[in-house]
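Before I ask anything, here is the structure I am working with.
Every protein chain but one is kept in place in this view of the complex.
For chain A:
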Amino acid sequence: MTEIRLQNINQYFGETHILKNIDFTFLEGKFYTILGPSGCGKTTLLKIIGGFVNQTSGDLYFGDKKMNEIPANKRQVNTVFQDYALFPHLNVYENVAFGLKIKKVSKVEREARIKEALRFTNLTDFKYRDIEQLSGGQKQRVAIARAIVNEPDILLLDESLSALDHNLRVDMQYELKELQQKLGITFIFVTHDQEEALALSDEILVMDKGHIVQAGSPKDIYDEPLNKYVADFIGESNIVEGEMLEDGKVSIYGRAYECVDGGVKSGTPVEIMVRPEDIVLKPLEEGHLNVTVDSILFRGVHYEICVLDEDGYEWVIHTTQKTEEGKKVSIYFDKEDMHIMVPGEKEDEFNERLELYEGIL
């Protein structure tokens, strides 16, 4: 059993504080995604788990075993590097064989495992190709084959799909997810593509400037982001400012609305988030706010409609309902679709509050 426990990990490069008090436990056999903007420390976090960077302070455990002093080649972890890092002087087969040869796996077993890994990644036909002759997607699969052939407990993947075109990428997402379920090992996957994170993960960690801002299931993070940063990072959102009146009542632009959140002191300034797909268009005066349709974009599966309310604020709506530019309509959303965020609230306070009021209001 290998859960990965990070305890108060800090990383400095020179004077710069790259990772700040990272405390997190990765459970065995789950698919985790680390999501965050460029430079927030995602790769650094993976490198600490893989053993390529020694954290400045804090402890790393695999199960009960403290890993701080254990070098990378002694860890049951394999990595799919951001640039794949395939050995250019070896062909596909030799790249995949590298780890097994080092571990002196018998020839018969080695052949069998390589064959299986190549079959798994659809590379059987490319066995003797040189690395230079592979496309980005094929390289990526070689990198995955080279890692999983070692049957690691933990697989680290650093933005492994970012070089691929959309279709291949979606294909690979399915393959990865399937792979993880088949192997039953822990995947820690880094990306800055939120859709990818939502589609693949059992759990998402949203990072910002060296912090883990929020961690939770894709649904939790999508429906109940901790703050504006997370809400904006994952999916699109309409965020308006308001004020908490009492448990289950919030005021937006001076008008009171029913909501399902509570535990916030009366008079606290809050932010109210509504997802674009949760907004319904209704005839004038029948919804919450009267608006004028500003623009309509056809997005394939839905229309993306921008409307302006009477105070001049813009709302984005994703809907299959038809309307026309310039038309006056009104917008409506259920109280369950309003999500209330308190600026400055910490993740544990937030979770506590959500739990307390779950199902009450």
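Definition applied: a contact is a pair of C-beta atoms (placed from the backbone, for glycine too) under 8 Å apart; a residue touches a chain by one contact, two chains touch by 3 or more; residues count from 1.
The criterion applied here is as follows: contacts and distances are computed from a predicted model.
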Which listed name, "Aromatic ring-hydroxylating dioxygenase subunit alpha", "Serine/threonine-protein kinase RsbT", "Spermidine/putrescine transport system permease protein PotB" or "Cytochrome bc1 complex Rieske iron-sulfur subunit", is the one UniProt assigns to the chain that has been left out? "Spermidine/putrescine transport system permease protein PotB"
Touching the hidden chain in the complete assembly: which of A:55, A:150, A:201 or A:330 does that? A:150
Touch assignment to the omitted chain, from A:4, A:35 or A:77, lands on A:77
In the full complex, which of A:13, A:87 or A:253 touches the chain missing from this view? A:87
Hidden partner interface residues of chain A, rising order: 50-52, 71-74, 77-79, 81-83, 85-89, 98-99, 102-103, 146-147, 150
